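A protein chain is absent from this complex, but the other protein chains hold their places.
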Amino acid sequence: MMTTNPFEQPESEDGDHLREECAIFGIYGTHDAAAHTALGLHALQHRGQEASGIVAYDGRRFSAFRGLGHVSEIFSSPSTMAGLAGYAAIGHNRYATTGETLLRNVQPLFADFEFGGLAIGHNGNLTNALKLRRQLVKRGCLFQSTTDTETIIHLIATSQGASVLDRLIDALRQVEGAYSLVALTDRALIGVRDPNGVRPLVLGKLGEAHILASETCAFDIIGAEFVRDIEPGEIVVLNEDGVTSHRPFPASRKRFCVFEYIYFARPDSNVEGHSVYEARKKIGMELARESHVDADVIVPVPDSGVPAAIGYAAESGLPFELGIIRNHYVGRTFIQPTDQIRHYDVKRKHNANRMQIEGKRVVLVDDSIVRGTTSKKIVEMVRNAGATEVHMRIASPPTTNACFYGVDTPQKEKLLAHNYDVEGMAKVIGVDSLAFISIDGLYRAMDLPARDNDAPQFCDACFTGEYPIGLTDFETDGDNPAQLSLLTEPAA
Amino acid sequence: MMTTNPFEQPESEDGDHLREECAIFGIYGTHDAAAHTALGLHALQHRGQEASGIVAYDGRRFSAFRGLGHVSEIFSSPSTMAGLAGYAAIGHNRYATTGETLLRNVQPLFADFEFGGLAIGHNGNLTNALKLRRQLVKRGCLFQSTTDTETIIHLIATSQGASVLDRLIDALRQVEGAYSLVALTDRALIGVRDPNGVRPLVLGKLGEAHILASETCAFDIIGAEFVRDIEPGEIVVLNEDGVTSHRPFPASRKRFCVFEYIYFARPDSNVEGHSVYEARKKIGMELARESHVDADVIVPVPDSGVPAAIGYAAESGLPFELGIIRNHYVGRTFIQPTDQIRHYDVKRKHNANRMQIEGKRVVLVDDSIVRGTTSKKIVEMVRNAGATEVHMRIASPPTTNACFYGVDTPQKEKLLAHNYDVEGMAKVIGVDSLAFISIDGLYRAMDLPARDNDAPQFCDACFTGEYPIGLTDFETDGDNPAQLSLLTEPAA
Amino acid sequence: MMTTNPFEQPESEDGDHLREECAIFGIYGTHDAAAHTALGLHALQHRGQEASGIVAYDGRRFSAFRGLGHVSEIFSSPSTMAGLAGYAAIGHNRYATTGETLLRNVQPLFADFEFGGLAIGHNGNLTNALKLRRQLVKRGCLFQSTTDTETIIHLIATSQGASVLDRLIDALRQVEGAYSLVALTDRALIGVRDPNGVRPLVLGKLGEAHILASETCAFDIIGAEFVRDIEPGEIVVLNEDGVTSHRPFPASRKRFCVFEYIYFARPDSNVEGHSVYEARKKIGMELARESHVDADVIVPVPDSGVPAAIGYAAESGLPFELGIIRNHYVGRTFIQPTDQIRHYDVKRKHNANRMQIEGKRVVLVDDSIVRGTTSKKIVEMVRNAGATEVHMRIASPPTTNACFYGVDTPQKEKLLAHNYDVEGMAKVIGVDSLAFISIDGLYRAMDLPARDNDAPQFCDACFTGEYPIGLTDFETDGDNPAQLSLLTEPAA
Partner (left out) sequence: MMTTNPFEQPESEDGDHLREECAIFGIYGTHDAAAHTALGLHALQHRGQEASGIVAYDGRRFSAFRGLGHVSEIFSSPSTMAGLAGYAAIGHNRYATTGETLLRNVQPLFADFEFGGLAIGHNGNLTNALKLRRQLVKRGCLFQSTTDTETIIHLIATSQGASVLDRLIDALRQVEGAYSLVALTDRALIGVRDPNGVRPLVLGKLGEAHILASETCAFDIIGAEFVRDIEPGEIVVLNEDGVTSHRPFPASRKRFCVFEYIYFARPDSNVEGHSVYEARKKIGMELARESHVDADVIVPVPDSGVPAAIGYAAESGLPFELGIIRNHYVGRTFIQPTDQIRHYDVKRKHNANRMQIEGKRVVLVDDSIVRGTTSKKIVEMVRNAGATEVHMRIASPPTTNACFYGVDTPQKEKLLAHNYDVEGMAKVIGVDSLAFISIDGLYRAMDLPARDNDAPQFCDACFTGEYPIGLTDFETDGDNPAQLSLLTEPAA
């Protein structure tokens, strides 16, 4: 008689969702720069939960601390913070696919060049990093990590540019992909957004201090003001002399990631001029208009489905109820199913609130469907609690394609929408009806008349397969480039 | 230039709330009893987050594991679970006041008696434990922990009763207080609820297995059925032969804790015949009727204020919006305020959703006010986000008195409602208006005509000061009895 | 192709030796009493390497710290020592057989009685502890540890004596066995030696402070002076008023353990009037006289055989050489033999110094033979290094019987000398000749004319089987009493 362990299988904290891979933050010109950075990273924890790091500069020397886990754990010791003195700092939260979360991959990375120290953290993904890496290794460069960021650092190291900024521009001209990055030198905090502006980067102010962050919620936590979005292709240099803006790249069209509105960004952030919470409510309202169904109650799949469900309920006139309760104590170690103890992997996180469900026609509202595994279990749980009908409404179009721009997506073959049409998906998930918002409905919720198919206003490649930036590494070969070179831990 | 640490000050995970001190769970008659118990404790995590323990029995021997932290961490290792073999197990979650969370206080406690092993876990508080303890020490008993539970164990050890049950009854006849307890012997799982039934205890069934738990949500997670509430003063003995019920205590009036409905219990639990979520919604509706105010938006203080806010919004016809966003990554290590970085202790957990607040008259709905410190900060945050008016509505009467029946309350002198009338409280908190539900309104929300002042239907001592059970230890002396005797760790 | 782990098998640090089970130390009347105690325990580390503890008293409260491992590790943190304030302290080193080294068994044990706190540490073994324990459990006492010391504590708790001293005497009158103990109350440091004085206990002085220790080497490390041995059956009470001596037990004959001279005590200690180093040299000289052999070189088995080898070499006129070199970096984790990598378990600790061995007739000198396993491997190593003859000389008589007085010995059946005569042992070990010192030779080396067989001057039961103190527990039953009762960790 074996005793099984109900918590042993690690699984994503976010369940069956796409995952943003990173958050960045930087501040220049305040006491306690590292403490402000830790708070900013904490507010951005939803963009990366596996590891975080901070590099600070105090006018004489750089100091750094990196760790695996959540921000509030990594930076909880007084001695850790005391070791991060200075008026300038940058920080990074990381999400990474299983098996690669080695401490040496945790950003910001730091290198001591001839011209002084430089720390870099980035959010996004380079699509020709592997090709560049191979060229650098041929020249005798030794790589320590498997991150794109290190490729940028070697490009800077081998550049013949006269200044740090020249070298950085020289390096970035060679890279292709989506990125927002923060860099810290002994003179300035630097921010860069790729020419298409796929990933967000915002500029803020706290007294005399300049701040860069992935989202505005990181300003709120420290009481800072939002100034403006960094423009696509813009490089900003921030120091005592103020803000200097550079635009060294050829003009490109902005293609901001629409999924930031659907799921990635925090509802209280303001992104590219839109309140995220409002955007989600409008998507819910649009969805209610597009795919009405007779029902008794609107139930969000907590927590990501809540704003869309509120919008849906308001538009449809049906009552909004917490028909599914989320357990707030779900940790990072998880429940393993056995024959006897079935389905408690979803029950560990969610429980049906029977009195709101029993005998009712339920509309479940969720933000997206990726593999569909969680949706199926939630539907079953709701049916077991006595729902007479279950209808699912999704606040995004069907996710049919992988993202190569800094979002962790399963391979195309594992996406439910890649394998089934909507009717097929409804059968797999077990609902009475299923509807997604249309692509044009999504654009309408963003206050646009419709998608401009000749020049789309957003990056929506995961729904349409239209990739705005080249995919060099993915087109040229398929071998796994992960472990090109390591001075430490070859196999650990 | 010192760098401060924003996460170093530990604080309650629940902020400024009363805290339930414990959860209990027991199961008899299934493979993997410990795994079921771990899941049950996980579902009951809200009733105690500082430590947990499980004792299992496999027909030959008892095994135990206890740890500090959350259930999913303590029981995440396969070897831990493998060491807890057996078809019967009991478990316990503990909340404890600062400084006392030593591992030796973590329940269930276990003792090996002449007649065999016995493990006990309890939820509640004995009000004459100290007096009993002094008598036992005089007899030569050596105490190992500072828990009430050990007092019960020594009473059993020194009882001359013929059977375990006789000894347990003998012991419980001497104690006074509020308690629900589970015990495990080599023959049976035993459940007891004190004669007033202050704390909850429910009976469930999973196939042939019998289950006891503090709340029904612990049944849902393992797919078990709710059978009935254990009656006040009832002792149930559960084993292969079924359920035997004993009522050895003189008849008393049921005085179930009304705060379980207001805050302690999970919204998806069914407690003494009421859905907790429904009860909270009805309280919100009652509150809307009692203290209407003209406003633009109903905003819950997340997450405990949400059901009452939904009820309030429905009754008042005003829109319900998530005007405050909760950060889900708040850990157990916390932010320390400095002069420069003010108010981020509340911002670490909550952020105003500016677009829903700015220029609006806001009604904030919360479950209770204890010290008022968090309320004050939240009101300030909402005002800073541009609210034109802020009205606070509280889903409980003013908390004027301490609880001695297993709930952690501050000393009376620290309760805001002890020191101020409602108008004074409104000034302290900084709201334009403040209202609490009336005591009769609360009873109406529980489907009663009103409070029966001669024989109140609930224990509501924290609102009324009417204590249904004697307070021997607290009346007789004031010295600190915490460290009577310890074989280990005298000062650690 | 499996990779084996050469260090995984834990084994005794002392190899194939009998092991003293404990050391005790106490000091009263100095600043930094705990620091002095830590140093004293460090000097006594050879008497117990598995765990240590200190209890200190500062005039107001007792504090304690216990840990597994070596003294210098357990007490290496400044905060640990800062937590052990006071002018009085007692400490204990523990050796324990595998599987029982739980922290709750680590001494000193502490209990808070009606009359105040009491900490106790002891060296030795009670031979009726189990019988007493059974009686106490029947009375309702709950045991926390599996140590004899706790039996004494419960006897004190249930005694009706008026003073601590009366209760201690009352308790000790009921026990049987060999023990030296130190106790600390809020008034005094107390030392006791059992009526036969089997285990050592010495009194020292450092300025105004009184000190008790197992051996004088603990005085040297803190610069204290040796005053005298505590007498068999004597209780000393040490405090500001000086030294008070009590003799409450009926007169008994002193039977000090002779093995303390052979192996247990440190060579630089002075024990019962003898220098341990001198005693060992004299045993070596006596051995040379009793069992001369023609040879080229005298080689000690390091380090315990060195003094006897020096004596043997001096008496025989043959050169003393370090023909075996000990590796000083042998840790507490060890080498596992595989087919391919043979014999390196002994080589991990010792290596033949080939140039001193090759082509020579070697006399190996060791202190004792227990199982003979190590001796066999060392002889083989010496032969492989080219010795033409190998003769073994042992500085004790054959070890034929187990010890029940606080020394860890294998069961009789595993003792080589129980199973073979000297000639048989020589064959097993593989030597050209083998000789042990005679029992009378041993007594002569202790400056006595011979053993007084009617009233032996020492306890030599391990050589003669004549046990001076009753063996109640071992005679009455054979069942394993180890886990009578545990409030914590029933199976961990």
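Of note:
Every chain is named by a letter (A, B and C) in the order it is written, and numbering of its residues begins at 1.
Criterion: contacts are C-beta pairs under 8 Å (C-beta built on N, C-alpha and C of every residue); 3 or more make two chains touch, one makes a residue touch a chain.
Please read these numbers as outputs of a predicted model, since none were measured by experiment.
Note on the chain not shown: across the whole complex it touches A, C. Within the complete assembly, A:A111 is the residue of A:L68, A:A111, A:V428 or A:L471 that touches the hidden chain. Among C:F320, C:Y443 or C:Y467, only C:F320 touches the chain left out of the display.
Residues of chain C that touch the chain left out of view are 1-8, 30-32, 34-36, 38-39, 42-43, 45-46, 49, 56, 58, 70-73, 75-78, 80-87, 217, 220-223, 266-268, 270, 275, 277-278, 303, 306-307, 310, 314, 319-322, 325, 327-335, 338, 340-344, 347-348, 351-356. Residues of chain A in touch with the missing chain: 55, 61-66, 83, 103-104, 109-114, 117, 137-142, 144-145, 150, 153-154, 157-158, 483-492.
Following the convention adopted for this analysis, only the chains that are shown with their structure count from here on.
Taken together, chain A and chain B share no touching chain. Just count the C-beta contacts per chain pair and the biggest one is A-B. Between the Cα centres of chain A and chain B there is a gap of 36 Å. With centres defined as mean CA coordinates, chain C is found 51 Å away from chain B. The centroid of the Cα atoms in chain A and the matching centroid in chain C are 62 Å apart.
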